[in-house]
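We show some of the complex, not the whole, and keep each chain where it was.
Labels A and B are assigned to the chains in the order they are written; within every chain, residues are numbered from 1.
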Amino acid sequence: MLHSLVYESQSGLQTGEYVNRKTASYEWKWVDFDSPAEDEKKVLESDFSFHPLAVEDCFQDLQRPKLDGYGDHNFFVLHTLDPHTLEKGEIDVFLKEGVLVTYHKKPSSVIEKVKEQVKQRPERYDEAVILHKILDQVVDAYFPIIYSIEDQINDLEDNTNDLSMEDMLEELFDRRSELLRMRQTIHSMRDMVYRMLYTHDLENVYEHKEYFRDIYDHLLKVSDMIASNREMTQDIRDSNLSMTSHRQNKTMQFLTVVSMIFLPLTFIAGVYGMNFAYMPELQYQYSYFIVWALMIIMAFAMIVFFRKKGWFD
Amino acid sequence: MLHSLVYESQSGLQTGEYVNRKTASYEWKWVDFDSPAEDEKKVLESDFSFHPLAVEDCFQDLQRPKLDGYGDHNFFVLHTLDPHTLEKGEIDVFLKEGVLVTYHKKPSSVIEKVKEQVKQRPERYDEAVILHKILDQVVDAYFPIIYSIEDQINDLEDNTNDLSMEDMLEELFDRRSELLRMRQTIHSMRDMVYRMLYTHDLENVYEHKEYFRDIYDHLLKVSDMIASNREMTQDIRDSNLSMTSHRQNKTMQFLTVVSMIFLPLTFIAGVYGMNFAYMPELQYQYSYFIVWALMIIMAFAMIVFFRKKGWFD
């Protein structure tokens, strides 16, 4: 479907399905290609004279967020992130004096929200302000995602959910790859908004510079949070692994030390279990008790020795 | 509460609650929004014509330290750090020719200290000098924090508190995450002061350039200290972990080597404990003593062999 919002100061906002009426006068016009059918796609080339490379990028899905200037019009690729799956969605935008064209293969809640806002007070908008609102919505939607990841990482730090080591490692790995995937998107978006601010080509953006800088600020913050959360996950993993391995080593050492105590005792018992015909000790009346005493003394001596060595700590 | 400090060269400094008196002439005026009530907040928009984005940032808490120019006024976000919890506090500042507005949701000791200083010698101040004093206090307060972290790290290095490995690892982890959180704040503050110095928009700051450069110096030093302390914690952790794991491995090796000595001896004792009807050795008179001699010789031989192999080191 191709939606059209045309604003003229006298007659106000006209909304409806897009029809190509060249003669119509307007102050600004926003055409939204919402999951366009194959024949609707062609309108991009026939009615608006956009650059074929930009149109090609619209149809493809491989794009990084970016800004391309093509003389009288500019082309933007924006990436949304699905809060649940972190899947990327693409919104392509063409900006021209008085004209804004948005293009998205799937219905977009961001675009719908902005449409609602525009319909309520159309006189406050123009093509650059609408672009700002779309960008603002896209970027605002990153925050709940990064906050949720950060909360999960903080939970992992204190291990509030009392996870086993294996589950914690898996959780950390998943958080890390989410941050990695998110970083790719955020860095490209950040670079794009930076270029919007400091390229003097974009006159209508330049007029609302403060507003786009506000978005840039938000992207900087998200990107900072991603970086320090990735470092945090590494710290948590390193710290937990070394703690656990250290504890296991200590347990093993304790067990080995204890087993050491039984080795000579069992050996002695073995010796007096031998069946030699002539073993003088076997005949003495107190031999058995002496051997018991000997074994107890040996055990004590070893415990004292090992404790001194610090092998029981 | 909204405090107001108005200075006029003839009548001197007038302090009190803020009232909007447009006609009053003054050399400079400082209005402090100290934990303002909901209706007091509106004064920001009604009496001063600050940019809505700056006002919005005032009310939010998500901000990174930053500097935004809005034509005739500039907006600053400063971050204080609580020396005990390392929690961030925010002080928002509006700077305009002759006017300084500070805004903070909670009472701020930094602001109170500066007020006292200003009241004592108001003739030495103007809006930029007051801003410098506030920044100076905020930044000076970072030092005790980083010094305290550094002291704790130095204690960990020498293990002056004789901590167990587990406690040391936990301490190191905590120091590292404190440094991580602190770094986020310090880097943003540093970038902001850098922009203050090299953006030529800020005329009244430019006049006192040396003073702001002095603050920049301090931020550079804190940021250096954070970086090298983080490296230090990593060195300490790596060094301790490898030392401990090496020691434990050596202990395990020692124990295993010792247990090796008893294995063949216990086997021999087992052999002569068998109950076969016809075992010729059992009948000889000196068998028992020969077996003892054999076992002692074997033990010695093994000890010599293992020592040679270096397995007792």
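The rule is simple: a residue touches a chain if its C-beta (ideal position, glycine included) is under 8 Å from a C-beta of that chain, and two chains touch if they have at least 3 such contacts.
Remember, it's a predicted structure, so these values are computed and weren't measured experimentally.
Taking the whole complex of the structure file rather than the 2 chains in place, the copy count of the single sequence reaches 5.
Operating definition for what follows: only the chains that are shown with their structure count from here on.
Between chain A and chain B, the centres computed from C-alpha atoms are 24 Å apart.
Interface residues of chain B facing chain A in the complex, by the touch rule stated above, are 51, 53, 57, 62-64, 66, 68, 70, 164-166, 169-170, 172-173, 176-177, 180-181, 183-184, 188, 237, 241, 244-245, 248, 251-252, 255-256, 258-259, 262, 265-266, 269-270, 272-275, 279, 281-288, 291-292. On the side of chain A, the complex with chain B involves touching residues 143, 157, 210-211, 213-214, 217, 220-221, 224, 228, 231-232, 235-236, 238-239, 242-243, 245-247, 249-250, 252-253, 256-257, 259-260, 263-264, 266-267, 270-271, 273-279, 309, 311, 313.
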